[in-house]
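One protein chain omitted, others in place.
All chains are identified by letter, namely A and B, in their written order; residue positions are counted from 1 within each chain.
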Amino acid sequence: MSKALLEVSGLCMRFGGLLAVNNVSLSVHEKEIVSVIGPNGAGKTTVFNCISGFYAPTQGTILFDGEEVQGMKGHKISRKGMVRTFQHVRLFKEMTVIENLLVAQHRQLNTNLLAGFFKTPSYRRAEREAMERAAYWLKKVNLLEFANREAGNLAYGQQRRLEIARCMVTQPRLLMLDEPAAGLNPNETKELDELICYLRDEHDVSVLLIEHDMSLVMGISDSIVVINQGTPLASGTPAEIRDNPDVIKAYLGEA
Amino acid sequence: MLEQLLYFVQQLLNGLTIGSTYALIAIGYTMVYGIIGMINFAHGEIYMIGTYVTFIVIAGLAYMGLESLPLVFTAALLVSMAVAASYGFAIERVAYRPLRGQTRLLALISAIGMSIFLQNFVRLSQGSRDIAMPSLITGGWTFGDPSSFEASLSYMQVIIWVVTLVTMAALTLFITRSKWGRACRACSQDLGMTNLLGINANNVIALTFVVGAALAAVAGLLLGLYYGVVNPYVGFIAGLKAFTAAVLGGIGSIPGAMLGGLLLGVTEAMTSAYFSSEYKDVVAFSLLVLVLLFRPWGLLGKPEVEKI
Partner (left out) sequence: MKSTFYSALFAAVVTLILTCLMLGVNLKTEGIALTVSMASEGTWSMIIGAVLAVFLFQLFREKLADMINLPSLPSADHFIPEGKKGEKLKQLAISFVIAGMIIWPFFASRGAVDLATLTLIYIMLGLGLNIVVGLAGLLDLGYVAFYAVGAYTYALLSLYYDVSFWVALPICGALAALFGFLLGFPVLRLRGDYLAIVTLGFGEIIRILLNNWTEVTGGPNGISRIPKPDLFGLEFSRRASEGATTFHDFMGISYNSSHKVIFLYLLAVLLVIVTIYVINRLTRMPIGRAWEALREDDIACRSLGLNPTVIKLTAFTMGASFAGFAGCFFASRQGFISPESFVFIESAIILAIVVLGGMGSQLGVILAAIVLTVLPELAREFQEYRMLMFGLLMVFMMAWRPQGLVPMKRPHLELKTNE
């Protein structure tokens, strides 16, 4: 088994008296799609927040590509190649679609002020490359025609796709998607399915996603982790999870 | 040795006196911030108006020949509280309510504008010079040897303590026991939800401003009698210090405002006595900066978790 890209062990998160995450462990390998499921309020987004550095976990280790990142600040972890989306779309609504993608490439651009003032060749090259990369991804998610439209004016499904494109522009190794299919119709969900698989196959990206849409989850995942009330319940292949009696009980209640 | 101890005790007494008035003003800040998350920049000006009204009432009653101390004191208290409460109510209604849903910056600008407006309103109507009043309540107890250092505890100081304590007690009773007080507490936890449950948030917010203003007026009266002087600009510094006290104790927490006020008062008195009185204002601001940097939720508050 290849070394895991992301290795989470014994993750705990406590808010005052509330233990929101209790000893969660999971791992994501190269080119793997792992789904995290569980009833609402189970602490899934909290797990995401801990992994991506928005919360400092109370306990546990998080290894990204062999390096310990627990407690590191969110922006530092992003730079290591881990990006995430949010439950509620967080686009820069008053900026255009293309500008959203340019901001995401801030790190790759030449941010030297003097270079920018005098429009040096290296500055212009960096900007051009960023534009090209942005255009490439817009084409991939079918949003090229909206490039100069304000991001807030896009339809919900388009905004979701833009959010993913924005993540991809940063050339990540791990993509963390928080309920990407929420609010999408079956057609859009199918497109999302294809997009995620495409990202995995063609761009060597691993995906960790939180989802409630079972058909998407069962169809796309290499492995599934079930969390209930912050505590890990089960993990395994889709087939194993589907037939697991504890999982069924958690979702549907006692028979 | 005794001399130094007495000196220290004197500073402590002075500090507690000023501190309790800071606490009264701070409560107004903390209540408003706790419910609608805005810093009422004009709150200091209400305190200033409270002092002016106190002077007016006392001078007016003296003019009419009424000089009995309990009568004058009570009348000044009631009238200044009423006038200040009206100001608090009007300010909220006219300047802040239209901005209720907007970004913080807009409300802050409006509050600053209101503060400037009130300062100049008073300056134009009452003049920009100091207005002084001869002390009404003089005398007190002294300890120590007249030849070295005498610590004194004036009657006025004791009155300040007593009035402040009574006011705080009344406020605490109101907040914890009464129907309206419960509504205030509910609003400070979740404004939207409280509204949905049928409690008119507008009325609760108006009440918060009114109560805060009334308390500031009490502080205005007490400090007016203590210092015996007022001008249109005293509100600015007092307001900043009271805000510091509120933050120090934990913004949104009423016991925090009380604690913060006392701590600030004592720190200021000590700095003024042992270091330099010119820099005592710097102490307040520095304390504010330090608290916000290292413990922004204050002494009695709880760290807020960012909800993502």
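We adopt the following convention: contacts are C-beta pairs under 8 Å (C-beta built on N, C-alpha and C of every residue); 3 or more make two chains touch, one makes a residue touch a chain.
Everything numeric here is computed off the predicted structure, so don't read it as measured data.
Asks: In the intact complex, which of the presented chains make contact with the chain not displayed?
Replies: It touches the following shown chains in the full complex: A, B.
Asks: Which of A:R84, A:R160, A:R173 or A:R200 touches the chain that is not shown?
Replies: The one listed residue touching the chain not shown is A:R84.
Asks: May I ask which residue of A:V47, A:L102 or A:I220 touches the chain that does not appear here?
Replies: A:L102
Asks: Given that one chain is not shown, which residue among B:L6, B:V53 or B:L207 touches it?
Replies: Considering all chains, including the one not shown, the answer is B:V53.
Asks: Over the whole complex, note the residues of subunit A touching the chain we left out.
Replies: 52, 54, 73-76, 78-79, 83-84, 86, 90-96, 98-99, 102-104, 106-107, 109-111, 113, 116-117, 131, 134-135, 138, 144, 147-148, 166, 170
Asks: Counting contacts across the full complex, list the positions on subunit B that touch the omitted chain.
Replies: 38-39, 49, 52-53, 55-60, 62-63, 79, 82-83, 86-87, 89-90, 94-95, 98-99, 102, 104-110, 112-122, 124-127, 129-134, 236, 240, 243-244, 247, 278-279, 281-282, 285-286, 288-289, 292-293, 296, 306, 308
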